[in-house]
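Heads up, one of the protein chains got dropped from this complex, but the rest are sitting where they should.
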Amino acid sequence: MKISFKNDYSEGCHPRILEALTKTNFDQQNGYGLDNYCQNATNIILQKTHSPKSKVHFVSGGTQANLVIISAFLRPHESVVSARTGHIFDNETGAIEATGHKINSVETVNGKLSPNRIQQVIDAHPIKPHQLKQRMVYISNSTEIGTIYFKKELQALSEFCKSNNLYLYMDGARLGQALSAENNDLSLEEIAKYTDAFYLGGTKNGALIGEAIVINNTKLQEDFEYHLKQKGAMLSKGRLLGIQFQELLKDDLYFELAKYANKQAMRIKRAFEEIGCDWWTETSTNQIFPILENEQIEGSTALNCDIV
Amino acid sequence: MKISFKNDYSEGCHPRILEALTKTNFDQQNGYGLDNYCQNATNIILQKTHSPKSKVHFVSGGTQANLVIISAFLRPHESVVSARTGHIFDNETGAIEATGHKINSVETVNGKLSPNRIQQVIDAHPIKPHQLKQRMVYISNSTEIGTIYFKKELQALSEFCKSNNLYLYMDGARLGQALSAENNDLSLEEIAKYTDAFYLGGTKNGALIGEAIVINNTKLQEDFEYHLKQKGAMLSKGRLLGIQFQELLKDDLYFELAKYANKQAMRIKRAFEEIGCDWWTETSTNQIFPILENEQIEGSTALNCDIV
Amino acid sequence: MKISFKNDYSEGCHPRILEALTKTNFDQQNGYGLDNYCQNATNIILQKTHSPKSKVHFVSGGTQANLVIISAFLRPHESVVSARTGHIFDNETGAIEATGHKINSVETVNGKLSPNRIQQVIDAHPIKPHQLKQRMVYISNSTEIGTIYFKKELQALSEFCKSNNLYLYMDGARLGQALSAENNDLSLEEIAKYTDAFYLGGTKNGALIGEAIVINNTKLQEDFEYHLKQKGAMLSKGRLLGIQFQELLKDDLYFELAKYANKQAMRIKRAFEEIGCDWWTETSTNQIFPILENEQIEGSTALNCDIV
Partner (left out) sequence: MKISFKNDYSEGCHPRILEALTKTNFDQQNGYGLDNYCQNATNIILQKTHSPKSKVHFVSGGTQANLVIISAFLRPHESVVSARTGHIFDNETGAIEATGHKINSVETVNGKLSPNRIQQVIDAHPIKPHQLKQRMVYISNSTEIGTIYFKKELQALSEFCKSNNLYLYMDGARLGQALSAENNDLSLEEIAKYTDAFYLGGTKNGALIGEAIVINNTKLQEDFEYHLKQKGAMLSKGRLLGIQFQELLKDDLYFELAKYANKQAMRIKRAFEEIGCDWWTETSTNQIFPILENEQIEGSTALNCDIV
């Protein structure tokens, strides 16, 4: 039996998701996210984040979450700051710019933003009104290169953003994996406390499809449903998303899956280390970036088969 | 047992969809619509449309299909003509305008556009370049008020559009129901022949989620994947859509379901007729619009229970 | 000597404008509207409007004024209500939609909006969030068909807008002519009081180029310069606009010119009436719309020559 380690979205979903979909299949519900399952999943998220005033919305993918959130929060003359490795900057086909907003990118060492880096961006844009107003900071946790944010870092970012009139938004396509990493010291509660908004990724952690947007800043919550509908992000059968998040979160299956993904990645990592591999970035989540010789890559089929 | 007839998306999906998802669940596949299931579903669609040069793309909803298609096909100074009852004009929260394009709306009797109506729109915009260039015609089949297009009508629209340099695009959120109506005389093959693009709705005809975009005009096919990605319409696990359309289309389950939906709607229709109801529009598909007295509406709970 | 009455922008400008430009030509000033002339013109406008908290910005044309204002004031899911004859709806090549916003149009008798008409638009969009949120009302004074708003009408609109959370914006491409019409009962001060923003047209009233945007609602003033720059509406040599408005407004040349334009239009109007002409709309400003037989139009060259 061959297993591909190419990515974490090459299979369907955790079997319990299919069971839940089957069990609820003939239950009649309201459309557009107004069903009981979305409501239940929302309640579970608000409990886990200890953030009863937050609002939760379910969408089908990460690019969609990013573009709806950023275009809903910013006015036309406001920009968003991102690491150059940020998903919105380099892997979403200009989705953010297509909504009219520039991304101010900045080089980082490990895919993570810091107050210093953001300050550099602000300092480089002093000519008002001939340059955009930075109004938002985009971070990913885990990052696009597998690293994670620590509590002190997120706290510092949050304070910096508050004192600089910047919203802090966390892309959580792999937030489960970040929070389940061995060296993680952040909780979901802290993430809800320190960010204005974030999303909890489902697609890359056991769901068939779906991301849960959580808006913590109450000023940014109003009318968000309009933006979802306008950008084609509101599903008629929103229940599909609600059922999955209810199932994943009701007893922490979500975090078990992430922990398992990380653990297996670490097994692969050790196998690479045993053959003396170097690494592009030091990661503790399920994305690993070994540096291989071309000949090693050519032999990688055999390698794939060894580790199950 | 109570059954709600509010709409055709209040339940999950046909059980065979869940079986197919379960059966294929652990099969590893490429992401982003490059999986075998999307390919199989595409092949079936191309066979059914007898249109081997068409391109097929799967997306998660109708508003998304509409906004990606219209913004991909039009240049900034071009507009799209729609019936005033058209879904894009009145029920998508300005999704099309949000991509920069105006919709020129026109009143219709039965939700259907005709060459005459479109000519009226063109005639009302003679002041170039101070008025937009009409470049596309949007029709829905079945329409938002339950009516369907007949062969002669579609043929006439197609000819008119070709000779007026207009793309013809059909929103097929309920195309299955249209093609399965008792009085329908159109085939999928003819729709592929007469339109530049259309989509085949899944969400409202047995799928959990999903619409299949079919682009027939080869000049409009290039680079369409970029637009999908940019608008957040490209799913990482595109297989979810491919598996469903494969299952729905491989042995005409899609049309059986639509026929059944229409048949049950006609049962309800007859029940209304027996109590002497008038109709807002005369429909042969699964959307019916009886005109009721307020007191009849108040008693509608009982009514719901009768017809199972 | 032949004179064309085609429009009010076929000649250059009032000679005093050229004199003022010549006199100030070598005076060195800051760019981008930060020159003394723009400041002086601003001061005069604030005095005339008795609205010291208003902010004034000068731009080169009406479409530009409209698109910067509307896109700066509205969020993505908000729409603007306009008469179907409104300039933004029918004569600006989709400029507003190109910034992402839908215009909800409504039929009117005389090109003027009323609370009733706006209420109709609101009533026709009850399905939230599947329909846009109306957030702004666009009116023109004088209107595109030559009519003007009276004090009671503007007052009623203003009250209606305030109680319905709508901004009221007046396109004043020909505001001079409106305020100088014989039957006008509105003052500049009242316009500043009743609207959230308006613009004072220069191009069609004696200037070479230029419109003066006046933002009265202090909440809408912040960061407006960014929007001007982003939309290409901020001139390097903003002085060109400031000098003209200073000259036009310092001793009411602006209103003299408008009064003269109206008076001459009324002369032409009487000439038409003498030959028994009917009218499309009854106007008291310098736009008149006689209904002519085709043969009369063919003979119109002769007609042009008679009236000087």
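A, B and C label the chains in the order they appear, each numbered from 1.
Methods note: a residue touches a chain if its C-beta (ideal position, glycine included) is under 8 Å from a C-beta of that chain, and two chains touch if they have at least 3 such contacts.
Source: prediction; values computed, not measured.
Engineer: Check the options C:Gly33, C:Pro76, C:Gly94 or C:Pro129 and report the residue that touches the missing chain.
Structural biologist: In the full complex, the listed residue that touches the missing chain is C:Gly94.
Engineer: Which candidate, C:Asn30, C:Gln47, C:Asn116 or C:Thr218, sits in contact with the chain we can't see?
Structural biologist: Touching the chain that is not displayed is residue C:Asn30.
Engineer: Which listed residue (C:Lys48, C:His77 or C:Lys231) would be found touching the missing chain in the intact complex?
Structural biologist: Hidden-chain contact among the options goes to C:Lys231.
Engineer: Of B:Glu107, B:Asp223, B:Glu274 or B:Glu295, which one is in contact with the hidden chain?
Structural biologist: B:Asp223
Engineer: For the full complex, which residue in B:Thr49, B:Ser71, B:Ser140 or B:Asn216 touches the chain that was left out?
Structural biologist: Result: among the candidates, B:Ser71 touches the missing chain.
Engineer: Which residue numbers on subunit B touch the omitted chain?
Structural biologist: Where subunit B meets the chain not shown: residues 71-72, 75-77, 99-100, 128-130, 132-133, 223, 225-230, 234.
Engineer: In the complete complex, the non-displayed chain touches which residues of subunit C?
Structural biologist: Considering the whole complex, subunit C reaches the absent chain at 3-4, 7, 9-13, 15, 18, 21-22, 24-31, 60-68, 92-95, 98, 203-204, 208-209, 226, 229-237, 239-240.
Engineer: What does the interface between subunit A and the hidden chain look like in terms of residue numbers?
Structural biologist: For subunit A, the residues touching the absent chain are 76-77, 79, 90-94, 97-102, 127, 129-132.
Following the convention adopted for this analysis, only the chains that are shown with their structure count from here on.
Engineer: Expressed in ° and rounded to a multiple of 5, what is the rotation angle of the C-alpha superposition of subunit B on subunit C?
Structural biologist: 180
Engineer: In terms of residue numbering, is the interface formed by subunit A and subunit C classified as same (over half shared) or different (under half shared)?
Structural biologist: Mostly the same residues.
Engineer: Centre of all protein Cα atoms: which chain's centre is nearest to it?
Structural biologist: B
Engineer: Just give me the whole-number Å value for how far the CA centre of subunit B lies from that of subunit C.
Structural biologist: The computed centroid separation for subunit B versus subunit C comes out at 42 Å.
Engineer: Centre to centre, by mean C-alpha position, how many angstrom separate subunit A and subunit C?
Structural biologist: 47
Engineer: Counting only residues that touch at least 2 other chains, which ones in subunit B make the list?
Structural biologist: 92-94, 98
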